[in-house]
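For reference, the structure is listed below as C-alpha cells.
Note that one protein chain of the assembly has been removed; the remaining protein chains are unaltered in position.
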Amino acid sequence: MDKLLITRGVQRSPFWKFILWILPWAMLLAWGLYGAYLCLAEGLNQTNMDNRFAFGLWIYLDLTVIAFGAGAFFTGFLLYILKRHELKSVINSAVVLGLICYSGAIVVLMVDVGQPLRAWFTFWHPNVHSMLTEVTFCLTLYLTVLILEYAPIVMKNRQIRKVPSYLVFEFNLHKLMVVFAGVGAFLSFFHQGSLGGLYGVLRGRPFAFREDLGIWPSTFFLFVLSAMAAGPSFVLLTTWLVEKLSKKRLVKRETMSYLGKLSGVMLIIYILFKSVDTLIWINSTSPSSGFPAFEYYDRAAFGTWVLFAEVVLFGLLPALVLLRKKLRERMVWLIPSAVFVLAGVALNRFVLTIQTLALPTLVFDEFLSYMPSWQEVATFSMVIAYGVLLYSLSFRYLHLFPQERELTQPY
Amino acid sequence: MDQTTVKKSRYGMAIDLDRCTGCGACLIACAVENNVSPGQPKVNERNGTTWMRVFEVQDGRPFPDAQTAFIPMMCQQCEVETPCVSVCPQNAVEVDPETGIVGQIPQRCLGCRYCMTACPYHARYYNWWDPKWPDGMEKALNPDVAPRMRGVVEKCNFCHGRLHEARARAAAQGSRQINPSDYIPACVEACPVQAIAFGDLNDESTDVALLARSERAFRFLARLGTETKVYYLSGRDWVRRLADRELARSKKETLHG
Amino acid sequence: MQKGALWFLSGFGLALLIGWYAFPQLLYRSVDQPVQFSHAVHAGEAVGMTCDGCHAVSDDGRFAGIPTLEQCAGCHVDVLGASEAEKYFVEEYVRQEREVPWHVYARQPDNAHFSHADHVKVGEIACERCHGPHGTSETLRPFEENRITGYSRDIWGVNISGVKSNPWEGMKMDDCVACHKENNRRSACLACHK
Amino acid sequence: MLPWVYEFRWDAGHIIFLGVFFSVLIIIASTLMRALMRAIGDFKNRRVDHVMWEVAFEDLPEPARACRHQLSGEVAHRTCPNEFDCRDCVSHELFLRANPVPPAGTGPQAPEEEQLFGLSFPLDRYYDRGHTWVKPAADGTLLVGLNDLGTRLLGSVENIQLPEIGSTMHVHGTAWQVSTRGADTRILSPVEGTVVDVGGPGKEWYLKVRPEGNGDALRHLLRGAEIKPWLTRELERLQFALSEDGVGMSLADGGVPVEDLPRSAPKADWDAVWGEMFLEA
Partner (left out) sequence: MPLTLTRRNVLKFVGGSIAGMMVTPLPWKLLDDVAIWTQNGPWIPKVPRGPITTAFSTCALCSAGCGIQARCVNTIPYALSGIRNHPANNGTLCPSGVAGHHLAYHPLRLKSPVQLFRREETIEVQPVSSEEILGKISAAVAISRNAGEGTLALLDQRPGRSVSLFYRNQLAMHGRGVYLVSPTDPILITQCLDEMVGTSFGPVGYNLERVRTVLSFSAPVLDGWGTPVQTSKMLAHRGSSGQKGARVIQIDSRYSRSAQLADQWIPIKPNTEAALAFGLAHVLLREGLYDKALIQSRALDFQTKGKHSYFDLVGRFTPDHTAECTGVSRDVIVATARALAAQGPSLVIGDGDSGGGPLGREAEMAVWGINILLGALGSNGAIVHHRAVPAPKEFSANGLSPVQGVSDIPDHSIGVLLIDASEQGDPLPWSLLERKLIPDQSLVVAFSPTLTGLAQHTHYIIPTPAHLEALTDVPTMLSSATGTFSVSSPLLRRPEGTMDAREIMGKIFEVEGTLEELLKQRTSAIFESRRGRVFKASTGSSVQLTELGSSDELWAELTAGGMWMDDPVRSKPLPEFHFMGRSPAAYERMLDAGEGISSSNEPDAPRKITVLPYGRRAEVGGAQLSPLMTKLYQESGLHRSSKVAVLNPATAKEFNVANGGRGTLVTERGTQEVTIRVDGAVMPGVAEIAVSPEPVGQAGTEIVQEQDILELIVPDQAPTWRAFRATLQKA
C-alpha cells in the first residue's frame, strides 16, 4: 500500500526505515502538543514570559520561520511572474516549506495569544493602523494561498490523481497559479514588511523604533529584503539537506547555485540599506528621543558584536561569497554561505524581538533576561517536528522535485 | 442636548516625588478599587498585576551618601501617538476623546500583548493566571469594576469606575456635568501625604493644571513625544534627570568631569 | 446528476432545520420565575403604581433594579388578594424573609456599565424604549438563558436571526451603539464598559 | 470589517485596508471559482482524458518527452510541446515538409525488417509512444493492439479492464487498464473514436474502434523508418529502468528479449518500469 502511494519511478527508503525516521519526530510532536495543551489549558503562566518580556521565544520563532518561509513567495514570483523556469524544480518544495513555516507560525500564535477563541475579533473589529492587523490579515490570506498552492501537489499524489475530478481541478488550478503567485507576492510583501513594522513602529522602544519611509518604518522594507534573502537560502539548504538524507540528487547544481545567487543579491541590497538605516538610527532617530544609541550595546550579553555579526559576519561575508560565481558553484562555499545568511536573518529577528524587550526604557529600570520554560520550548519543538513530519510525508508521497527522475536517469 | 454641550476634559495627574514616602498605599488602594486579584503565591514582580508600580530609585552615590526617591508609575495616559492604541489589532485600546483617558477593554482584548511591548512605561499588565480571590472574598469586590479574565491585558484607567459613579450621581440631579470632587482616583484619595493631585488639565484653575505648569514639573520620557498626562514634580536635580537616558547620562559626565 | 442533487439538497434541508429550529431550542434554557407577578395589576388603576415606584434611581444615581423583599413586604406583609401566586409569595418569601431569586430579563454582564440615571433623567428616554411594554403584562414569561453565555435571551432578541421587529428588542452592544450613534452620544469604550 | 459593523469608519485607512483585503479575497475566490468552472467545462467537453494525459505528460522526465524528430535524428534536441499529439503540430508539419517520413524499406535507409532486436514490429501499422499499435481495417475501423515490447513488458496479465463497447476513446486517453503484480497500469489509447468491438490478450487485437474526425487521425503515430530509432531508445530506457534497481539483468536473452519479462526478472521494480514505459507518472 505504502509503495502505491509513492510517485512512480522514484526511489524511497523502505517503509520501516521511514517509520524509524518519523518516530522520534512524532514523539517530539506529541511532547510539543502536551506543552501547548498546558499553555492553553493552564494559561501562559506556564511560560517564562512576563509583563516586561511580553513576547518571547514564540514570537521570535514566528518572525524567523516566516522570514525563512519567504522562499515560497519569492520562488513563485520569480517562476510564474518573471518566468525563471529554472526554479520549477524547487517550487513544490518551496511551497511545502512555505506552508510549514506559515501554518506553524499561526499555530504558535494561537497558543501565544491569551484568548484564541476571540482572535477573530481582529477581523471583525480591525484596527487598520496596527501592523499586527496587517500581519494577521495577510498571514491568513497567504496561508489560504499556500494551501491552494499546496493542494495541486497533493492532488497529484499517485492515488489521488486517479480521481479524474481532482486531477482536472488540479490541472485548471495549476494553470491559474500565476494569479496565486502574484497574490502571494503581494501579500508577502505586506506581511513580511509588517512584521518588520511591528517593531519599527514602537515609538516607546527607541531600540526598535525607526523613522517612517512613506507610511511604514524602514524596518518594513528591511524585513522584506532580508526575507527575500533568507527564502532562497532556506530552500537551498533544505534541498541540500534532503539530498544528503535521501542520498539522491534532486535538483540540478545550476539551480542550487542560482538560489545562492538570488540570496546573495538580495542580501547585499539588504545589507546596504540596513547599514544606512543603522547609521541614521544611531545618529538621529534614537538620540532625538533621549536614548544615546551606544547605551544599547553597553550590556554584557548584547555588545556591539551583535551589530557586527548581523552586518558583516552574517551579512556582507556570505553576500560576497554568493555573488562570486566560482565560489557559489562549489558546495563547500554555497552551503555554509546559505547557513550564514539564515543565521544573519535569524539574529536580526532575535535582536529585534528579544533585545528590544530586554533593554530598559526608563532610566531606573533594569536590563532583564529571559529564559524560555520547557513548555515554550516544547511548543517551539512542536512546530519543528510538525515541519519535519509534513515535509517528510510530502517528500515521500508527493512529487516534490520534478527533476528527481531525470537526475537519477543518465540520458 | 447634543454632545457639544458636554465639556471636553483632559484628566491628568501630578505626583510630587519630593513628598512620596514609598508607603504603597496608592498601589494597594488601586488594587482594591480595581479588583486586582491577590494572585497566586508563585507570582513575582515580573508577572504579577499591579496597575501601579512604585519604583525605588537612588542617585547612585555610594554608602553613606545615597539619596532615594520613590516613583509611582502607572499608565501615563499618552495623548499624542499613544503607543498602545495604534498597535492594538482589534481596537481594544483607545483614547477617550471626552476625557483623554486611555481605555483598555479586556473583553475585546485577545491577549496578544503587543501593546505591552509598545508601552515605554511598562504600565500594562497581562493576566498570566486566572484571577482568584480567597474564599468568600468575591462578595467584597468593587461592583463598579469588572474583574478581568486570564489571558488579557489590563492597566490603569484613572479609576474609570469612579467616573461612572460621578456621572451617575450628576445624572441623578439631571446634570451632564460631574462635580469634580466626585471623581478622584483611589490612589489620589489614599495617599497619606497628599503627594498626588488629580483633575482636568483643561481647566486652568485646577491644582493639577497649576502643578503641571510649575518649574518642578517634568514628565518621564517626554522626548518620545507622546505627551503624557501624568506629571511628576521634584526640586531635586538628580530626580529630574531620571526623565530620560540622555539627561541621566549628562549627569554622569559632569560628575566624572 | 439528479441523484446527487437529492443528496445535496437533503443535507442542505437538514442543516436548515437544525440551524433555524433545533439550534435555538438547544441554545436556550427556559426557567420559570420563582413567583408569578402581574405588572398589569400593580400598574393598573386598582393599585396605580408607576415604574419608578419600585424600580427607582437613588440620589447618588444608582439604580435599584428589581425591588427587594423589604419593598414588596411593605404592602404584602399579609396576603392582600386572592391570587395563588401572591399567597405563595407571602408564605414562601415574606414570612421566611427570603429574597426572591428573580431572573432578570435585561441583565447585562459585569463588564457593562449602564446608568439608568443618565438615560432616564438626563437622556429622558422612556422605560419602554428598552424594556418594552412589559408594564402591562399579566404574567411573567419564562426566563430564557443562553446556555453558553449565561445571557438572557432578551440581550440577543427573540428572533434567532437577530432581526428585530420592535425597537426595544435586543440589548447587545450593537443595539446600544446604534442608539448612541443616532443621538450622537458618547462613543468611547469606557463610557459603557467597566 | 463591514460598513455596518461597529467601529467601521469611512476613512482612508479603512477604505484602503479593507478595500485591498476584499479585493485580494475576491481575486482568490474568483480564481478558485474559475478553476472550478474550467474543470466543470472540461468535464462537459469530455476533455477529461486529454487533461489527465496532459498532466501525466507534464510529469514525465524531460528525456521521456523527446520529440519524434529528435529520435529520428532530424534535430539534436527537442522536447515535445504537444503531449505527443502531432495532429495540430506546426513544427511537425514543417519537419515533414522538409523530410517526409519514408515508409520502412523504401527510404534511403536499408529496408526494415519486421523483426527489430528480436521483436516483432510489422510495418503495416502505426505505433503510438505508449506501446500500442493501430491498424486500419478494411471496414474503415481501426484495430488497436499492444505492441510486442508492450506485451512482453507486461508478461502474463492478471487482470484486464477493457472498455465497454460503445464507449468513446480519446487520443492518449485510457484505452484499457491492466493490473499485474499488484500494480495498475493504464494503456494509452492511440486513437479517437468509438469502441465497436473488444478483443484482448491472446487475440489479434484488443479494440476495434470507429475513428472520429478527419484524415489526421493517425498523423501523430510513428510509422516506417521512425520505428527503429524510437524502439532503440525505448529499449535503452527499459534497460536503465531495470538496472536502476540494481537488478542488473540484461534484456536480451540470447539476442531476443524473453517472452515474459516480469517472470524472468521478478525482483525488478516492475511498477516503476511500467510507469516509465507506458508513460504514466
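Order of writing sets the chain letters: A, B, C and D. Residues in each chain are counted from 1.
Keep in mind that, in the parts below, a contact is a pair of C-beta atoms (placed from the backbone, for glycine too) under 8 Å apart; a residue touches a chain by one contact, two chains touch by 3 or more.
Predicted model only: the values in this text are computed from it and were never measured.
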Item to complete: Sort by label and list the shown chains the missing chain touches.
Response: A, B, C
Worksheet item: Out of C:Gln33, C:Ser83 or C:Asn111, which touches the unshown chain?
Response: C:Asn111
Item to complete: Among B:Asn91, B:Gln107, B:Asn157 or B:Thr226, choose the residue that contacts the chain missing from this document, as touch is defined above.
Response: B:Gln107
Response to the item:
subunit B positions in touch with the non-displayed chain are 16, 18-19, 21-25, 27-29, 31-33, 35-41, 43-45, 48-50, 52-56, 58, 60-64, 66, 68, 70, 107, 130-149, 186, 189-195, 211, 214, 216, 233, 235
Worksheet, complete the sentence: Omitted-chain footprint on subunit A covers residues 115, 117-118, 120-121
Worksheet item: Given the full complex, what residues of subunit C touch the hidden partner chain?
Response: 3-4, 6-16, 18-20, 23-24, 27, 60, 62, 64-65, 68, 109-111, 146, 148-151, 156, 160-162
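Criterion: only the chains that are shown with their structure count from here on.
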Worksheet, complete the sentence: In whole angstrom, the CA-centroid distance of subunit A from subunit D equals 40
Worksheet entry | Between subunit C and subunit D, centroid-to-centroid distance (C-alpha), Å | 73
Item to complete: Can you check how far apart subunit A and subunit C are, centre to centre, with Cα atoms defining each centre and the answer in Å?
Response: 52
Fill in: Sequence positions of subunit A contacting 2 or more other chains
124-126, 129, 133
Worksheet entry | Per-residue overlap in subunit B, given as positions that touch at least 2 other chains | 91, 108
Discussion item. What's the contact topology between the chains, one of line, ring, star, complete, other?
Written reply: ring
Item to complete: Go through the chains and record each pair that touches.
Response: A-B, A-D, B-C, C-D
Worksheet item: Within the complex, which stretch of subunit C touches subunit D?
Response: 173-174, 177
Worksheet, complete the sentence: Contacts from subunit A onto subunit D in the complex sit at residues 3-4, 7-9, 11, 123-126, 128-129, 133-134, 137, 141, 144-145, 148, 156, 158, 161, 164-165, 167-173, 175-176, 179-180, 183, 186-187, 399, 402-403, 405-406, 408-411
Worksheet, complete the sentence: subunit B contacts subunit C in the complex at 2-3, 92, 94, 96-99, 101, 103, 105-108, 144-147, 157, 160-161, 164-165, 167-172, 174-176
